[in-house]
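Omission of a single protein chain aside, the complex is shown with its protein chains in their original locations.
After this line comes chain A, so read on.
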Amino acid sequence: MKRSLFFVSTLLFLCTSYVQAQFEIGVSGGYNKNYLHTSTGYRAYTKYDALSGFTVSIPLQYHFNNWLAVEADPGYIQKNYEQKRDHFFDGIYQKSTNSYIQLPVMAHFSFGGDKLKGFMNLGGYGAYWASGHIKGAMANPFNLAPDIPDNQQTYTFFEYDKAYNYNEKYSFDSRRDRRMEFGLLAGAGVEYLLHQRYRIFVEGRYYYGLTDQQKNYMINQIPRYNDTYVIQAGCLFNLKNIFHPELAAAE
């Protein structure tokens, strides 16, 4: 029993030593803007607008050499958008706040000096649409506005039917909603080595959804894809320099 425990401990030590030599872990967060790539078809006075959201993640980098690493960046990201009507239907809208648990995996290319470096990320991602929230206003034909005098012209639908304002959890429809999303990503940024143990970075990243948010449930279905632009900042910690600072000092 003692022998096997010793064997496992030795193996773990060797592995972590090897990994620590090349492995970085960090935290990252940022602001994003999501555009729903779709079409309103022939619907008049109706459009989709981008909405902002935020993202937080835990970047993990494994370095092959000083210019190439592989990065995984598991985290939480919002992909929000708004459907809006205008002119006579001004005031009718729905803001959709969509929460995804996302796993981007990418190649991380670095270039530049020892302390200040530029980098570029290219890869793909998988995401799970974990929850949604909708907030909006619609005309309620059962809530009539006061009668309009004969000689008075009107400007909005709400002058006939009062608004019903809602703010509620989105109910998924398993016949329609596809909750897994896959896509491509590209990013670029700069990183600065503040200390042997950690460095900070700023990155702009673009997520290009390749999965329709809807299952193929009808002929002539109009697809919906997320296009998400992220600006984020974070910090990466070098495990080797945290657990073995003497090695870093010796280098």
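Everything below uses one rule, namely that contacts are C-beta pairs under 8 Å (C-beta built on N, C-alpha and C of every residue); 3 or more make two chains touch, one makes a residue touch a chain; residues count from 1.
Criterion: contacts and distances are computed from a predicted model.
> For the chain omitted from this view, which of "Tricorn protease-like protein", "ABC transporter ATP-binding protein", "Biotin carboxylase" or "Cytochrome c, mono-and diheme variants" is its UniProt protein name?
Not shown, but named in UniProt as "Tricorn protease-like protein".
> Based on the whole complex, identify which of A:His37, A:Lys95, A:Arg178 or A:Arg197 touches the chain you can't see.
Of these options, the touching residue for the absent chain is A:His37.
> With the missing chain put back, one of A:Phe111, A:Tyr128 or A:Tyr164 would touch it. Which one?
Touching the chain that is not displayed is residue A:Tyr164.
> Of A:Tyr62, A:Tyr76, A:Tyr208 or A:Phe237, which residue touches the hidden chain?
That would be A:Tyr208, which touches the missing chain.
> Take the complete complex as the reference. Which residues in chain A touch the chain that isn't displayed?
On the chain A side, contact with the omitted chain comes from 37-46, 68, 83, 94, 107, 122-124, 134, 136, 138-144, 147, 157, 164, 166, 168, 173, 175-176, 184, 208, 210, 212, 214, 217-223, 225.
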